[in-house]
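First comes the structure, then the notes that go with it.
Left out: one protein chain. Kept in place: all the others.
And now, subunit A:
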Amino acid sequence: MAAGVAAWLPFARAAAIGWMPVANLPMPVAPTEKNKRQDELIILNVSGRRFQTWRNTLDRYPDTLLGSSEKEFFYNEETKEYFFDRDPDVFRSVLNFYRTGKLHYPRYECISSYDEELAFFGIIPEIIGDCCYEEYKDRKRENAERLMDDQEDNKDSKLPNMTFRETMWRAFENPHTSTMALVFYYVTGFFIAISVITNVVETVPCGSAPNQKEVPCGERYTVAFFCMDTACVMIFTVEYLMRLFAAPSRYRFMRSVMSIIDVVAILPYYIGLVMTDNEDVSGAFVTLRVFRVFRIFKFSRHSQGLRILGYTLKSCASELGFLLFSLTMAIIIFATVMFYAEKGSSSSKFTSIPASFWYTIVTMTTLGYGDMVPKTIAGKIFGSICSLSGVLVIALPVPVIVSNFSRIYHQNQRADKRRAQKKARLARIRISKTGSSSAFLHSKRNGLFNEALELTVRPEEQRLSKSTSLLESQHHHLLHCLEKTTVSAHNHEFVDEQCYQQSYLEAGLQTYPSRSPSLSSQDGVTGTCCTRRSKKRHTPLPNASAQAHMHPLTHPHAHQQGLQELSTIHIQPLSTSRSSLNMRVDEPAPLNCQSGQITTAIISIPTPPATTPEGDAHPPAGPAHQNVVKVSAL
């Protein structure tokens, strides 16, 4: 039931009194409203912009966030309003939905942000009104295609465990995956070109003996051309068979357009072999040679543009059909008219209506060969009308086809551009990540300085703490805590990227003893740059004994390599004393700090690394830690 109509429900119920005298049975009891509240205004504060509406308006849709009791979670007692920290512009559409019962999609809004807002407020996008639904669907489709393109690019990365067949298929489909595939791609392309050129040159007249007429090269050098043809066809056959073998679904492959083109390209040769020089069928044999020209369509595997053209023509089938139909109509009309107009004149070329078709087509397409021209005045008048209308009729559907082609072409261009942009984007992110991680390490060292100094010289802390903002220091504090809490037999700490990457593949997780007062054991430390740091040198925590440790999260693929990073996070709730925050420092700068145990914890970041640099402070963790602490901007 639409929202606005809900306001009419009392009317509909009242009108039901019209049935009462007619009814034979008693009516059921009406539902009573337990606490009939007076309708009141409620204030919705969305990021500072206040919207006000009646409570009843929101109650129209009880299965959304605003219509149900879920909004109570957002109620602010002091200001007596509901506060939502969302985009106020999109909220406007959402609220209008309650008011009018129609959900509109604003054109300037980004589709994914709009979707997110709808999902947040519990509204399904399918109820978008007709006026905006098409636009919404178009944008959504574009977005989905974009995402799919991105995913496809990701899939290009080599997966282990692919059967030989699958590797071959992938090599055929994406030539740039391996060198062999590229070689194969170019070789086939070369042979297609050779084959086509051969077919063309075959018919060129090649010099002749003095008393013989000119013969085409094909007949002069029969053997050579035959060998060339054989070679090409053999290559194509081998390629086709290999593709057939590698195809995941052979039936579907055989039905695909490209494979049909392949078959048509090589079939004439075999048919020609089978049929020997039989006089009866030599005519048919000659016809078959025409089909050899289809080999040129094999180039469409090599050319993106050609594929797009084919796809465009397919998708514009209805416009092409219309064009054809209207042309046919016009041709028939004008041909008839011309025929009857020219009937009177003698030696007229317009012998029949089908004969006039040729004139009409040539005139409408403004070719004007001049082999047939009207001689009578009426014929000339109608001929000129014919040519004028031809221009119009042909010009009308063509822009539709052109725009379709351009849309598809641009989409493809966009895919390529996105791929290029993605590389740049990833590079940027990597730089920022390393920047922030080094910032953390840097500040950690400074922090050590800070805290150590704080123990001794309290007033100094103001001076030194200016180097990092409050946010950064809080963030770093958190990382410190993290380091602190993971008690282990091995030293763990945040390390920079190279060590991380090196040890990533060998990393594992140990289950740590709940308490290890002395982190002396260093088995299995194999990293180079990290070993230096991983040497522990700290005294046990003064209050280590009193700690309660939470059980670590274990990494599913535990390797025994005992390298530092990629550990779990032990949350040490009680390690809040000043001394426990002291870190171990590097060897060259020993400080008088009572450092506790340090362990690394790599905090995983979900795969689209779009968080702030502070959030990207650590190198991403192993694949299993997808749900571990996401350190976004703290």
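Convention: contacts are C-beta pairs under 8 Å (C-beta built on N, C-alpha and C of every residue); 3 or more make two chains touch, one makes a residue touch a chain; residues count from 1.
Everything that follows uses one rule, which is that contacts and distances are computed from a predicted model.
From the set "Kv channel-interacting protein 4", "Cell division cycle associated 4", "ATP synthase membrane subunit DAPIT" or "Proteasome subunit beta", the protein name that UniProt assigns to the chain left out of the figure is "Kv channel-interacting protein 4". Of the candidate positions A:14, A:223 or A:317, contact with the unshown chain belongs to A:14. Screening A:24, A:163 or A:249 for touch with the missing chain picks out A:24. Touch with the hidden chain on the side of subunit A covers residues 1-2, 4-5, 7-27, 30, 32-33, 38-39, 99-100.
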